[in-house]
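Handing you a structure now.
Showing just some of the chains, left in place.
Chain IDs A and B follow the sequence of writing; residue 1 opens each chain.
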Amino acid sequence: MYSFESDYLEGACPEVLDKLIETNLLQTPGYGVDSWCEKAAQKIRETIGRQDCDVHFITGGTPANVLAICLLKPYEAVICAESGHINVHETGAVEATGHKILAVPGKDGKISADSIRKVCEQHTDEHMVKPKMVFLSNATEYGTVYTRKELEEIRKACTENGLYLYLDGARIANALCAQGNDLTLAKIAELADLFYIGGTKNGALLGEAMVINHPDLKPDFRYLIKQHCSMLAKGRIIGVQFFRLFEDGLYLKNADNANRMAQKLKKILTENGFRMYIDSPTNQIFPILDNSLIEKLREDYGFLTWAKYDEDKTVIRLVCSWATKEEAVREFGEKLAAYIKEK
Amino acid sequence: MYSFESDYLEGACPEVLDKLIETNLLQTPGYGVDSWCEKAAQKIRETIGRQDCDVHFITGGTPANVLAICLLKPYEAVICAESGHINVHETGAVEATGHKILAVPGKDGKISADSIRKVCEQHTDEHMVKPKMVFLSNATEYGTVYTRKELEEIRKACTENGLYLYLDGARIANALCAQGNDLTLAKIAELADLFYIGGTKNGALLGEAMVINHPDLKPDFRYLIKQHCSMLAKGRIIGVQFFRLFEDGLYLKNADNANRMAQKLKKILTENGFRMYIDSPTNQIFPILDNSLIEKLREDYGFLTWAKYDEDKTVIRLVCSWATKEEAVREFGEKLAAYIKEK
C-alpha cells in the first residue's frame, strides 16, 4: 500500500533529519531567538537577495496565514479566491481573529487583478468592511502557478487600492521549480508585502518561514506569533531545519523531485488516455478516472477523491513529495496498465 | 558556558529522538489522526487508568491553555492565581479569544479553594463576567506542587460553583516526581475536568497531550485545535514522541532527573549558606544570592534573574532538565566554592 494522498505523509527529508540529530544536544535560548533561527533567516535573506526583510519561523501554514491577516485593523478585510485555503480549509481561523474574508471567483485557483479591483469598487463606506489585503497561494490549492505578468498585475491592483499583497507559499518551491515558471524568490519578495516559504510540505517536520518586506508590517510581529499560539519553546528546531533546507539548494531539490514525479505520473496517465481536470505543472495532479478504475487503484494506493466529474467518472488528486521514488511511480504505471488490460 | 536558564534548551531526549528517526519514513495520514497518535493516546489512557477520556496532541503549552479556555462561552471567565502563566506570560492569548481572566492573589504560585469561592460570590449578575473555570498549574510557575488535599478542596469549590477545573501540566511530571508529592496521574484525572501533560519541557521536541474527562467538553475539540493554529500537518511527530515517553516510564525518568539535579543544586547552595526565595521541590530553584556573586556566575552560567531581593541581593532561577548531567551540577558546586573562597 503506497499513498499519493499528500506531501506531508513522511517525516523530515534525510538531510534535515541529520541536521536535527547533529544539533540535538546543543543548548540554545528558547522561543526562536537562537543562533540557528538567525542563521536560517540570514540564508533566506541571501537567497532572496535583500537584507531589509524580517524573517520569522512559524509552526504551520494556518498560523502563518492567520498572523499575516491579523496585522489588519479589525474592520479591514482580506480578498482571496473562493478556493483559497483560508476560505475553505482553515476552520474559520481567520474569522476567529475577527476579520472578514471577501472571496471572489477564481480560475484554476488563481485570483485576477480585475476581480480585486471589482471588490474594491463595491466596498465604499463604513457600512461595509474595508478591503486591505490580497491573499493568494503559489502554487495554488489546484497546483497551478502564477506567471510573473499575472503577479505584477495583481501587485498593480493592490497598489492602486492601498492593499497589502500576501502570498501563501506552502508550496512556493514547487511553483519555482515548475515548468514554465518565470518567477523567482527575489521577484516574489519584490512584489509581495509579505509571504511565507513553506517547510512542512517540502521536507521539514514542521515550520514555515514568514518574510516581511513592508516596513509597516514589521513591528511587534513576535507579539502576534506568541499571542496566536504559533511560537515554540524549542523554536530552534524550525531554524535548524530551514538552515539546512537553504544550505545547498536542498529546498529546490526537494520540490523538483516532487514535481518531476508528479509530472511522470501525469505522463503515464495521459499515455493511457486519461485527461487532467486541471492542468497543474507542480506536484499535484488531478486526473479524471473511471469509477471502476478508481476502485481498483484504491486496493493499492492512497489518494483523495477531488470532485465528481460525471456519473461514471471522478476526479482524483495524486500528490508527490521529496520522498516519492521513481520506482513507486513506475510501479503505479505498471499496475495501471495491468488494471486497464484486465478490463 | 553552561545554561540553567530553562528546561527547553536542548532538543529531544535520546530515546524520543531515536523513535522519531525510526519512524521518519513511514507514511501516515496527516493532522493527528494517524496510528501513532492513537497508540500514544492509548498509552496515556492506560497510565491514567481510565478509558473514557479523549486525548489530543497540541503544539505547545500556550495553545493548550487557549484551547481549554475557549471551550467556555464568550461571557464566561477563568479564575487563576495572579502568577498564572495565562495571566502573565502568554501575551494575552486567552483574552485574544475573548475571555476575561479573573486573577486572584496566590501563595507561592498556588490558588486556594477560598479565593475561588470569593470570586464566585462577587460575580452575581450579567453586568459582570460569569466565572466558569479554574486554571491552575502543577508544578506551578514557582516550582511548587499541590497536595492531594489542596486539589481536592479546589475540586470541591469548583463543584459547588459549577466551575470546570483545568490543570496546566507543562511540568506535571516534575510535580509527580517531587519529594512529598501525594498525587498521581490517575488522581489528577479524577479531579480535573481536563488537563494537559507537558512534552516540551520533559524530553520532546514539542507537543503536549490534552486529556479531556468531562463529557461536555469533548465534542468537536478538533475543530478548536485547527481553528486555533495548533494542529500540525505531520501530527504524527507529536504522537510518536508521546508514545515513546509513555512506553517504559521514560516520562517520569526524565522528570526525576530534572528534579534530582535541581535539588542537588539547592543542597550545594544551602550548604554554602544561601537561602531559597521559594521552597520548590521540583526542577526549578530560586536561590537568593549576593549581586557580586551573581556577576561572577554569569561568566560561566546562563540563568534568569527572578526578582530583586534587597539592595545587595537578588533572586535567580536555576532550572534543570532531563539533559542535566551530574558533572554539570558538581562543577557548579566547585565553581561556587571557588568564587566564595576568592571573595
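Basically, a contact is a pair of C-beta atoms (placed from the backbone, for glycine too) under 8 Å apart; a residue touches a chain by one contact, two chains touch by 3 or more.
Keep in mind the model is a prediction, meaning the values are calculated, not measured.
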Given 2 visible subunits, total identical subunits the whole complex contains: 4
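FYI, only the chains that are shown with their structure count from here on.
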Centroid spacing, where centroids are CA-atom means, of subunit A and subunit B in whole angstrom: 34
Residues of subunit B that touch subunit A when the two form their complex: 2-3, 5-6, 8-12, 17, 20-21, 23-30, 59-63, 66, 90-93, 96-97, 200-201, 205-206, 223, 226-234, 236-237, 302, 323
